[in-house]
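Read through the structure below, which is laid out as structure tokens, and then see the notes.
The complex appears here without one of its protein chains, the remainder shown in place.
== chain A ==
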Amino acid sequence: MASIRGVTFLFLKEVGTKMNEVVLKDTRNRSAGNHSQKETPGIVQKKRMNREDLIVKSILFLCAMVSILTTIGIVAVLLVETLSFFKDVSLFSFLTDTKWTPLFKPEHFGILSLLSGSLLITVGASLVALPLGLMAAIYLSEYADDRVRRVIKPILEVLAGIPTIVYGYFALTFVTPLLRVIFPDMGVFNALSASIVVGIMILPMVASLSEDAMVSVPKSLRNGAYALGATRLEVARKVVVPAAFSGIISSFVLAISRAIGETMIVTIAAGATPKLTLNPLESVQTMTAYIVQVSLGDIQHGSIEYKTIFAVGMTLFVLTFLINLIAQWLKRRFKEEY
């Protein structure tokens, strides 16, 4: 917030000085005009651009501000409703209660049940997507020849554009029956199927972004390693991946954040039973799926049930924020600049 205010301040200050300059120049020109004859056209032209520049700059700045202001607005709403939620429910019971039953008596508000659901899905999805995505990226950037890459890369990007609702049906009607062949006791709604499909959903993102990061590692570094007798795998593991590390981490974080925030797949395939469990074969409810459930129901505005979705939303927000912080730290810690 402080930085945003700082930026705004700087901007206003700059606008101020620019305005002054323009005004000053105008008066100077006018006063000069009295003495000299006409304006001299030619090499040294007067700074006509100033005002135009300023207008363009202001418009662009406003465009940039839209997203910042939206974020501020969202955070503000979340904050207000969350604070009001915590007037009714103590933070302690929110964080330690193991049951989440805000919609029926006796009411419990233990976020852990939803958190474990989200965690289960996210960890499962990451286990699928991060290693596979990274390996796919290594294949594309280090092994595949140009023709193969030119075919696969666009396909990956198409995969990233499939609506999540489609993935949801895919999980429920294809993956789940398949899994039930292996685990006959597993219910129709379960965390496993959902997390696998969420993993499949975020995989192209990991692969594509990691590949971008790897391709931009200079060829000279690869040549240096090959000339020392490194194999392709050694070049990939010891030169390319470390040099592209910060880009790879960014792709991981984006993917994990998407997995946490993923709503449709888990709503459809993971079920609607908040449960403190780490067993992927059980039906769970994630934070996002809970928000969907409540938003679709006829909940009275301002009631405690209504406020829960903001508290849950806030928790989600804090979680993704934390992941971003960790990623920043990781990037700084292991950065190899070229």
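Note that in this section a residue touches a chain if its C-beta (ideal position, glycine included) is under 8 Å from a C-beta of that chain, and two chains touch if they have at least 3 such contacts; residues count from 1.
Simple rule for what comes next: contacts and distances are computed from a predicted model.
K.L.:
One chain is missing here; what is its name in UniProt, given the choices "ABC transmembrane type-1 domain-containing protein", "NADH-quinone oxidoreductase subunit K", "Phosphate ABC transporter ATP-binding protein (PhoT family)" or "Benzene 1,2-dioxygenase"?
P.N.:
Listed in its UniProt record, the absent chain's protein name reads "Phosphate ABC transporter ATP-binding protein (PhoT family)".
K.L.:
Looking beyond the chains shown, say which of A:F61, A:Y139, A:Y226 or A:F317 touches the absent one.
P.N.:
Missing-chain contact among the listed residues: A:Y226.
K.L.:
Touching the hidden chain in the complete assembly: which of A:R51, A:R150 or A:K238 does that?
P.N.:
Among A:R51, A:R150 or A:K238, only A:K238 touches the chain that is not shown.
K.L.:
List every residue of chain A that touches the chain not included in the displayed model.
P.N.:
Spelled out for chain A, the touching residues are 145-146, 218, 220-221, 223-231, 234, 238-239, 242-243, 336-338.
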